[in-house]
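Here's a slice of the assembly, chains where they normally sit.
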């Protein structure tokens, strides 16, 4: 498995660089870029896992989310610069439903195939879904409704204030978790049996690999953005579909790889943490930062999602909340989340 | 009580048959059909209870739901054949809110009058409300929003895919419950004190009664459909109101009888299982099967409910979730569910 990803990366990286210089056909390059990122993502997963073993599930999950979402932030930055707001919004939407339903669903199902019941820290999960309720249900739905019939410059003001509040609350949540309440909610059976697990790489080596691979992924992602439009035209896909489904799946390949790996190893705390933590980072950090960044560009991007994307995010949030509220997962719950992803993916395909 | 239902059935069945042949006035026949079905429903309830004692609460509840909803599937089938989509949609809506708020509310209140607190298996209830979240909140709201401004043939495609996914997840939920996770979530105090309860009828006798009565109910239901329009015109009721309230109450009389009986006997697990299980069968099996069936008829029925019916179902689902989440009921919670039913019933009456 690891060998497969290694080969994918070793072949993919030079092909990506040569291909982009030689201007190979867009569809070919799109496929190469995607596969290469997926290959590289496994290294990010393994590096993060190595660090996670040393740092414990919370910070490990946080690291996962950060390095997974750096890619998305960079892709979105270039799309924003070119004024492709619909692609930016779509990729945020896609990351939210992709992390909750696809990454979450696959992890829970894969884990559930092996173990009858898998448990995770209910306190952490409820804490996180509570923040998700704030970020997605309150902070995304509110400006949608309030911007109806509102003058444009007021929508900008509202978006800006909400973006600042979101970032602030995100920083508070880190402060809460890493400083004021570190370990407060730890249950006695957290990570039982994992204490003697050995990290694959040393901390330093893992950090260097993580940094270098992230840079390469960013470089490839930048070129990936340019192929979105021509590929969409070739296949008859809308930009929304490519943003919500394709970009999000590729962009979250890192989370995929490591969350499923963790679920397979019955470290459900980390798997759930990656899926929900990554969603929180996208909605409370990546999205508002992009809104604030857009002040620097030609036109302002308000924090107002199209109704259909907002609906998809809200439904994914509610379904995840009701699924994780009991601190216990099984294959059926994973299948249900995946089914919701299939329905939504098909809905966006038909738009 | 049983004698009363016996008399209702013994008088009602021949009257229903003679009346329909002799073409008695519609309003009279409507009343006769309804009362006869209610009478017969008590036999279905008793037969199901006899089987439930042998098979345990889960399968017993499932049987209840199946035989209660067979009637609805048949009524809807005839309405669908005649192109009365609004009646079909309304009767699905009515079954959902009827089962959750009326059957659920009455059971909880009747039980709560006798016992201060009634408990049920929280794991089962949360599992079921989680599925309900998927079926009603995700799979019904999603196509409503996504079908806005969408070409008709794409709405058909989306409806068809969602219908197939719903049926699949429904089958998975049976597989989960009856095969892979049978008894996994059983708590030690499930059905304490019920082990020595004696079934009224033997299994074979009960199954035969159930089958025969179901057939008679189906026959009467078919004729009932034809009287809906003239009765509505006489009383000034819309088809929606008749579908949502009258048809649903009559069609769910079986669930009513047995759920309330179970609640009265403090077997709250079965009562809740009937109310929620029946809702799941309607939304994940009856509704999508009708959508797929409609391919065979003149025009396709999309899985897109009118906004008001969708709202009623979503609100009923959320209220039921918040009421059952603690695994404990009392008369006040029952009264609250019934109050929601009264509000919604009046709302549909005024449409």
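By letter and in written order, the chains are A and B; residue numbering begins at 1 in each of them.
Here is the rule we use: a residue touches a chain if its C-beta (ideal position, glycine included) is under 8 Å from a C-beta of that chain, and two chains touch if they have at least 3 such contacts.
Everything quoted here is computed from the prediction, not taken from an experiment.
K.L.:
If you can see 2 copies, how many does the complete assembly in this structure contain?
P.N.:
The complex in this structure file totals 3 copies.
Definition applied: only the chains that are shown with their structure count from here on.
K.L.:
Go ahead and note the Å separation of the Cα centroids belonging to subunit A and subunit B.
P.N.:
Using C-alpha averages as centres, the distance is 40 Å.
K.L.:
What part of subunit B is in contact with subunit A in the complex they form?
P.N.:
123, 126, 129-131, 133-134, 137-139, 141-143, 145-146, 148, 150, 154, 157-158, 161-162, 165, 168-169, 172-173, 175-176, 180-181, 184, 321, 325
K.L.:
Of all residues in subunit A, which touch subunit B in the complex?
P.N.:
It comes out as residues 116-117, 307-308, 311-312, 315, 318-319, 322-323, 325-326, 330-333, 335-336, 339-340, 342-344, 346-347, 350-351.
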